[in-house]
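Just one protein chain is left out here, and the rest sit where they should.
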Amino acid sequence: MTAETLPVLTRKDFVSDQEVRWCPGCGDYSILAQTQKTMPDFGVPREKIVFISGIGCSGRLPYYMATYGFHTIHGRAPTIATGLKAARPDLMVWVITGDGDALSIGGNHVIHAMRRNVDIRLIMFNNQIYGLTKGQASPTSEIGKKTKSTPQGTVDRPIVPLSVALTAEATFVARSVDTDTAHMQETLLAAGHHRGSAFVEVLQNCVIFNDDTFAPFTAKDVREDRMLVLRHGEPLVFGKERDKGIRLDGLRPVVVELGKEWSVADLLVHDETAADPTLAYILSRLTYPDFPVPVGVLRRVQAPTHDALIEAQMAEALAKRGPGDLGKLLLAGETWTVS
Amino acid sequence: MTAETLPVLTRKDFVSDQEVRWCPGCGDYSILAQTQKTMPDFGVPREKIVFISGIGCSGRLPYYMATYGFHTIHGRAPTIATGLKAARPDLMVWVITGDGDALSIGGNHVIHAMRRNVDIRLIMFNNQIYGLTKGQASPTSEIGKKTKSTPQGTVDRPIVPLSVALTAEATFVARSVDTDTAHMQETLLAAGHHRGSAFVEVLQNCVIFNDDTFAPFTAKDVREDRMLVLRHGEPLVFGKERDKGIRLDGLRPVVVELGKEWSVADLLVHDETAADPTLAYILSRLTYPDFPVPVGVLRRVQAPTHDALIEAQMAEALAKRGPGDLGKLLLAGETWTVS
Amino acid sequence: MTTQSTAEPRPQVQELDRVTIRFAGDSGDGMQLTGTQFTRTTAAFGNDIATLPDFPAEIRAPAGSLPGVSGFQISFSSNDIHTPGDAPDVLVAMNPAALRTNLADLPPGGALIVNADAFTANNLQKAGYAENPLSDGSLKDWNLFEIPISTLNARALDGLAMTSKQVDLTKNFFALGLMFWLYERSMEPTLRWIEEKFSSKPVIAEANARALKAGYAFGETTEIFHTHYRVKRASLPPGTYRNVTGNEATALGLVAAAQLAGRQMFLASYPITPASDILHQLSTYKHFGVKTFQAEDEIAAIGAAIGAAYGGSMGLTSTSGPGIALKTEAMGLAVMVELPLVVIDVQRAGPSTGMPTKVEQSDLLQLMHGRNGDAPIAIVAPATPAECFDYAIEAWRIALRYMTPVAYLSDGFLATGSEPWKVPSVADLPSIAVEGWTDRETFRPYRRDPETLARPWAVPGTPGLEHRIGGLEKADLSGNISYDPENHHRMTQLRHQKIANIANDIPDLQVYGPSRGDLLILGWGSTYGAIRSAVERLQAEGHAVAHAHLRHLNPFPRNTGEVLGAYRRVLMPEVNMGQLRLLIRARYLVDAVGLNKVRGKPYRIAEIEEAARLLLTEGAAQ
Partner (left out) sequence: MTTQSTAEPRPQVQELDRVTIRFAGDSGDGMQLTGTQFTRTTAAFGNDIATLPDFPAEIRAPAGSLPGVSGFQISFSSNDIHTPGDAPDVLVAMNPAALRTNLADLPPGGALIVNADAFTANNLQKAGYAENPLSDGSLKDWNLFEIPISTLNARALDGLAMTSKQVDLTKNFFALGLMFWLYERSMEPTLRWIEEKFSSKPVIAEANARALKAGYAFGETTEIFHTHYRVKRASLPPGTYRNVTGNEATALGLVAAAQLAGRQMFLASYPITPASDILHQLSTYKHFGVKTFQAEDEIAAIGAAIGAAYGGSMGLTSTSGPGIALKTEAMGLAVMVELPLVVIDVQRAGPSTGMPTKVEQSDLLQLMHGRNGDAPIAIVAPATPAECFDYAIEAWRIALRYMTPVAYLSDGFLATGSEPWKVPSVADLPSIAVEGWTDRETFRPYRRDPETLARPWAVPGTPGLEHRIGGLEKADLSGNISYDPENHHRMTQLRHQKIANIANDIPDLQVYGPSRGDLLILGWGSTYGAIRSAVERLQAEGHAVAHAHLRHLNPFPRNTGEVLGAYRRVLMPEVNMGQLRLLIRARYLVDAVGLNKVRGKPYRIAEIEEAARLLLTEGAAQ
């Protein structure tokens, strides 16, 4: 069946019969909806799509997708996805994970899946908290955060998920926000169309244990002034009035007002395809309130995928040695015959 | 006992009675010798020093130090060091690990120890191979490397240890080479005097399974032209004749010849104390043959250590609530009496 | 107001020995809070009590859905009781889903109090009811009280500056007030609690207080309930009591252990249901010298605990079954380096993620055998919530005295269930202090105490004792690496012997009932209450049935074999497929019979009774 002859699927085709069980108002609903909406766009038949998740509130997502799905164990989804994709290059594999699942217990697997350029799209729901276990600090919780496990505030400095993904050599790195449905669709689409290891952070509101953490910059009335939407090839302009931008002072990014001392021409220009990850790295480290929070694609580069490299070696071995002959193999080496 | 009244220790005081058991010619010998040599400089009594290692050839080092030592399990040394240091802020804790131990099985623990700014000095022996298990690819092995486990060459792209340490927010990041004993001593001294999470990569030759991997740039006759010794506050000059340097073209580092178009004034100036890790990140990504390989301290910044933050909370709790009274605690909440 | 009560007129106040109430409603309805408040009041009143919360794994499943139902059962009595009751006498169902999932447990004739307002078409559909059970006659076997709780409650809150959603959130206190009236409880403790809790939100405080009082008044003034009930104080042994859950008692026991040992405690943990609360609670005890550390995963947690133990602290880690699975390699390291360590497993239903909030006893063999190599450790398991206090101390006593990892097995039922605890006086608690080693002359890292076989605890910072340990086999005495065949054999035996010797240092297995007879019911952990109650009933009928309950699972008390041999049959109820039974059979070659129900719920007394009767009659037929 080629893409042409495929029945045209719609969002509804990707909604499973399972009742959705997140807290009312949870940001996960929006991520699920956007995921279901973007699926038809890939032209991949439903049976060829697999959602693999770890444990956490986010981990429930596969149950709600009418595709194949595997709700695995805490932190290990990338490993299962790696094996599946290596065994079955024909499948489109998504990994659904949370900030604890991906960066606390599962940090190492994420890094290794990324560095291998495993052709998976890993969507990390970052609510900066452990939701399912009822509110402990996560590796993205801000220092000093008071939680059930850290009543005097956590003493651990957070890590920056996007920087981690970049350093792990992910070939696609992006960020979006649960409340911006259009942007999320755009981001999921870009991730879905990428071939190779894609890391997408979605800032997600946990209404129960970390409500409104992102509101200071994602709230409707402020978001244009406090967020930076990255567009390939375009200068880093932001603000309701498009009157602010980011330029480099040596290696230091600075926010400047446009119109007076600085013009758009002075600004950094985004290049998501830059071979060198430095620009993306600098962007990944912009945080509120010193900077607007960047969303969009930070990096998108091409590299041979893990499964393709494995298949190439399989083909090479086959070409060099011919299809394996079990009888011959068993009799290889020194043998002797007793009669 | 204050530092003044301490008996002056010498290298010999740090040599244990255990026979050293590495392959003849292994780079580990040199690292051990430099470690023993630098110890007296810290003015820390022997009993206050602890070496904790994982599994691998490198993991044997603690047996050879006449300090306290704990040879733990594969990849987990940072966790044990974290607990020890949190429980015992008075100790000087070193972690000895290998590229497989630290970045394959133990990658996540390294990252979390660094982000917490645990006051440990982690020395990673990078021989780009699994030594103890007799020669399989490690996460720092170059792509295409043929090893016992990858007869057609590994398909995994390597990760850059220094970039990982920087992204993990280590407050001290440095690199040295087993063959340059003076530089190694200098580096170990700097690490030893740092307070906070220190990550030191030592390029180490495995004579048996990966001999001469680093020789193309560390060999005596070429090293000045192919390595870049970082010095705080100094421009990035290198070369036997000190005739080459590194300047930035936008965000892109480029090698330039000095004297013609460019002079020392055009070069990047190293700043190991920069609050922003971008410069260090760029340096961490310079690789041979495109660039000289940087050695020295990439980053050294101050931040409260994990143990200090914990002690502060202990003190705060004590100040607020007074020393815990067990009798009162047991009787807290609603009680009733039966007589 | 409509009521279909079929209750006969009864006297105004009736005395009862024991009552079991179950509150059930949506997760958003505050059932756990309602139950807890009823429990506190009842405990403080002086009844013996036992509680059983039952809640979904989802933080907040969709309102009105079947998986969203949350329940809390409390049994209270004027006698000594051991379980939260096999079946409720009263079921309070706040919505159709709660009715549907709980009704089967309510015996015919039981009182069924429902919030009639919640039986809307929408809610009925979510609960999967085609017809409204309140009107289709299907509830005729129960004593049904239909009360429009939402409406009545809203009316009581009239005039407060609150949204209707906020108002609705207080209806559980209306129900609570009603139950307080029905069982003659005082509102005072709850009113005080409301005042403290909402001190900064006076409107909310006022609303909750009004709701509570309205419910109480409703009982008093309407004639729906022809009577109310009195359950007298229990005649517990004299002392000061408080109500504790197992997790609370565990945390208190741990702090006590640290004080008794005179050492810093260091808990390194990774959150997991139902163990997280131990981490939460201990993290508030910093002024007791307790350090807590939330690690990046379970492996890091046990690693940090071992590091702390190496440094001379009381290294501790807490988790549930899936977390134990990750800790086993490091537990083996602790066995090899012989450091004291306590590993807490609050068991839940498995395998794999299983049913995270449900009870099971299925990690015993994992803790007994789940390590590479022959790597024995000691295991203790408290039997009741209050006992968790004692066994937290006992775990530490063994760990410190024998320089060994000790597993402490609790479970979801113990952890969240509660009972009155007679608070001990600190002076009566045992001292469990051990000295660190300091003497240079006699120091050998693996020289053993002749009695306990414990090696010295020589912590970094001690001058002159610098030495190296690790996971490779250690030479006897010196602790250096050794590949010597005889040494490995000897060290393996020493590690076994050290654990086996603990048997000399623990109390004999106690028997409740005749010291020989037809049947011994042998249990461990949270099955205690159900077994004891079943045995009491059977004994009352004259059967020669006894109960023994193991708290030390490795090693077993020395008289265990003797006890087992004194009965014709041995029955072993476990909430697993027979894990302790396997160990008992292997060790004592006794043909113990298993009762193995794994339903994510504690045993009902009747289930054990029935199994026991079966064995007793079998015997009679022989």
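A, B and C label the chains in the order they appear, each numbered from 1.
In this section, a residue touches a chain if its C-beta (ideal position, glycine included) is under 8 Å from a C-beta of that chain, and two chains touch if they have at least 3 such contacts.
Note that the coordinates shown come from a computational prediction; the quantities given were computed from them, not determined experimentally.
Partner chains of the missing chain, restricted to those shown and counted over the full complex, are A, B, C. In the complete assembly, the contact with the undisplayed chain comes from A:67, out of A:35, A:67 or A:197. From the options C:238, C:262 or C:373, the residue with contact to the unseen chain in the full assembly is C:373.
Screening B:46, B:74 or B:88 against the full complex identifies B:74 as the residue touching the chain left out. For the options A:80, A:137 or A:297, the residue in contact with the chain missing from this view is A:80.
Among C:332, C:420 or C:461, only C:332 touches the chain left out of the display.
Among B:27, B:83 or B:139, only B:139 touches the chain that is left out of the view. For chain B, the residues in touch with the chain missing from this view are 19-24, 55, 57, 71, 73-75, 104-105, 107, 130-134, 136-137, 139, 148-152, 154, 208. In the full complex, the hidden chain is touched by chain C at residues 56-57, 67, 320-322, 324-326, 328-329, 332-333, 335-337, 349-356, 358, 360, 362-363, 365-366, 368-375, 470-473, 483, 485-486, 488-489, 492, 495-496, 576-577, 579, 581-583, 585-587, 589-591, 597-601.
Contact between chain A and the unshown chain involves residues 16, 18, 45-50, 52, 55, 62-63, 65-73, 76, 78-88, 90-91, 108-109, 112, 310, 313-314, 316-318, 320-324, 326-327, 329-339.
One rule holds in what follows: only the chains that are shown with their structure count from here on.
Rounded to a whole number, the gap between the C-alpha centres of chain B and chain C is 45 angstrom. Separation between the centroids of chain A and chain C, computed from CA atoms only, is 39 Å. If you average the CA atoms of chain A and of chain B, the two centres end up 29 Å from each other. The residues of chain A that reach two or more other chains are 104-105, 107, 139, 152, listed in rising order.
Residue positions 286, 296-297 of chain C each touch two or more of the other chains.
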